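Take a look at the structure set out below.
Shown here: the complex without one of its protein chains, the others still in place.
Here is chain A:
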Amino acid sequence: MLTSLRTQAAAAACALAVAVTAPSAQAADWEPHKPIEMVIMAGQGGGADRLARFFQSLIQKHDLTNMPVLPVNKGGGSGAEALRYMKDNAGDAHKVMATLNSYYTTPLRQDIGVDIETFTPIARMAVDTFVLWVNADSDIHTLDEFVTAVKEADGSWKMGGTGTGQEDSLVTAMLEQEFGIKFTYVPFDGGGTVAKNLVGGHIDSTVNNPSEQLPFFRAGKSRPIATFTEARLEPLPDVPTMTELGHDLTYGMQRSFVGAPGMPADAQQYYIDLFTKVSESEEWQEYAASEALDTKLLTGDALQEYFLKERATHAKILGIN
């Protein structure tokens, strides 16, 4: 057991040594003087966690910081735990939080005493998109056929998702409103499980992210019907967008970084520079392209404006004023 501790200590020491000796290439005046905590609004192993750790490993691989970045999962209460934690550490310049859409939906749905307007916006790294999928064995090829089939099923059409209040349930609700149809929404643990259940024939359709269904699509097991985006997706060039089909249905899931309320301005600038470099890295751009992520970078005030707009949109979808 001692050996294990020693090994870990040695590994940590190595990581530190690498980080310390790396030439500093930062332009900002402020530099971290202790390890940076990367708070993740979700539990270990999920999509949000994987992406946050991917960013952490990119920072480490390219020696972008003089201090190590330590990922910490605080996924309790749909991210409420992480939001409270950041609020309780107001002014701390060594904590950044990786967000998903629960960044605005959780404070809207439960009163946890957090106003995201007070948080420090850093960078929006990506927006994940949504696509309507059916099993490849199904007769449905177009959106019209899909709507007709759902209507005929008279409420028994099984739409899989990851739980009420999650992003895909909002997309499902948007579909119901737009077409006057009714689904039976079946919640599962995560997007991967939803994808598997569609391919296994246990549900009739999903609104999975492209990354979750692309492997099955390439294996000829699932079929995309339409995308909830403004422009067509690169890995799915033949799939029409909802906008093209005459329906104003777009929805995205942002992956961003924010700081605690009251983070000093020069620290904010440091992190903006840091994540801009991560965003420009070849690995990230390659990964994003393969997963059909929109990598348009938003930082600082522009990001805050985007957050507030998204919050208002979500309040409307959730029916909260």
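We adopt the following convention: a contact is a pair of C-beta atoms (placed from the backbone, for glycine too) under 8 Å apart; a residue touches a chain by one contact, two chains touch by 3 or more; residues count from 1.
Throughout what follows, contacts and distances are computed from a predicted model.
Chemist: For the complex's missing chain, which UniProt name, "RNA polymerase sigma-70 factor (ECF subfamily)", "NADH:ubiquinone oxidoreductase", "Tripartite tricarboxylate transporter permease" or "Beta-ketoacyl-ACP synthase II"?
Modeler: "Tripartite tricarboxylate transporter permease"
Chemist: Using the definition of touch stated at the top, determine which of A:146, A:188 or A:228 touches the missing chain.
Modeler: A:188
Chemist: Tell me which residue among A:103, A:146 or A:216 touches the hidden chain in the full complex.
Modeler: That would be A:216, which touches the missing chain.
Chemist: Determine and list the chain A residues touching the chain excluded from the picture.
Modeler: Its contact residues with the unshown chain are 1, 3-4, 7-8, 11, 15, 44-46, 49-50, 53-54, 56-57, 60-61, 71-73, 75-78, 80-81, 109, 155-156, 158, 163-165, 184-189, 192-193, 195-197, 199-203, 212, 214-216, 218-219, 221, 283, 286-287, 290.
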